[in-house]
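Missing here is one protein chain; the remaining ones are kept as they sit in the complex.
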């Protein structure tokens, strides 16, 4: 059993540039590369659940993510996720987290870009997963949000509380 | 008053390459650039206390850092610091943190390098500063260390607990 | 009068990530940033003619590029251009270059990505513009192609001679 399980679901964080057609696509997760660059020594298990743009996620996708959270042997789970519907998945997991601390996190700019926020956000998620009480949370923009009090402001491209 | 004060003291994180002599030097802190890349929306005050390699810090430097911690109007303080003597400064601040949550953080590879761990580490520090009880801590390698139970293993270039 | 005129027309080289909608878009050219990073001391004039994906270029666009080539006070002209129809524009300019050395160049991966080929390709173009006889050329993949003997192999994402 690892200390933290990372459930990869896709999102901007893992998108890369396909030089043949000029589109941003998913080919694989970059989490191993990211944690190597981060010199992370936490014992981590990485599990790719799906590689999806969160705009394309349907209810069955969110149920599958919840299922993988609950199936994890670890108590601390980081879920990488597209930003557009991250709050929706967090709200699903929150009341059913069953004693686990689940932190959803993503990026506004892919890891493969020069100016990505992926590493910073993932750092926020790692501390949060280790320090927070059971429940579901989002770490974006340097802040920690409870799953029942967060939305993405799409005009600003930033996360904020509901009130 | 900001939500988090960042006290900059130097260390590998802020070193840059001087192309005229090929040496790594300090010219200024990169914290503003880093927080912009991170899309951080936390209200932050950045204060440069010194720009030193932590191997060159003397007792007076550590006392000055503690003084600036205590003078901060904010309760949450992140101190960027060279890794070599970071545990020593944390041990000084720990028992004298006076109700503040102080998180020391640095990098093994400068922010100006392609493969820097600076953003990840700083993300860890931001969550930790917001979530931990008063006291002094170190966030490195994805882990959170209490100030009285941490050392740098210089052979491995990693932080670990004493026991 | 500068030594080299750069006519910017768009293409992958100048595309950036729009974090609000996740699309690759044009906002401005990065040529000044690129030449600063390159520590280029050649006297350069940068002129943005258009910012287009070359798949969307029509005949009038190519005529406009030719017109700006011929209007340039400089004898050496570098044209940044999307790769998909770069050979077509080169073929138009070649026979009408009117004593100027014109080098078309682009990138398979945008400058804003970690692993961009933009800087290398532009370096190739700079030497070529200074060393070649009048006419039109393409520098891609480390090679120098004459305007009448080059095509893009879209399966490989590479430039090659016709024979």
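So that you can tell them apart, the chains are marked A, B and C in the order they are listed, and the count of residues begins at 1 in each.
Basically, a contact is a pair of C-beta atoms (placed from the backbone, for glycine too) under 8 Å apart; a residue touches a chain by one contact, two chains touch by 3 or more.
Only a predicted model underlies this, so the values are computations on that prediction, with no experimental measurement involved.
Although one chain is not drawn, the whole complex shows that of C:8, C:31, C:102 or C:124 it is C:124 that touches it. From the options C:28, C:96 or C:143, the residue with contact to the unseen chain in the full assembly is C:143. Across C:20, C:42 or C:162, the residue that sits in touch with the chain not pictured is C:42. In the full complex, subunit C contacts the hidden chain through residues 34-35, 37-42, 108, 115-117, 119-128, 130-132, 139-144, 157-160. Seen from subunit B, the chain kept out of the figure touches residues 12, 15, 17, 19-20, 22, 24, 53, 108-110, 112-115, 154-155, 157.
Note that only the chains that are shown with their structure count from here on.
Taking each chain's centre as the mean of its CA atoms, B is the chain most distant from subunit C.
Legend note: the chain whose CA centroid lies nearest the centroid of all displayed protein CA atoms is A. With each centre defined as the average position of its C-alpha atoms, the distance from subunit B to subunit C rounds to 44 Å. For the pair subunit A and subunit C, the distance between C-alpha centroids works out to 38 Å.
For subunit C, the set of residues touching two or more other chains reads 114.
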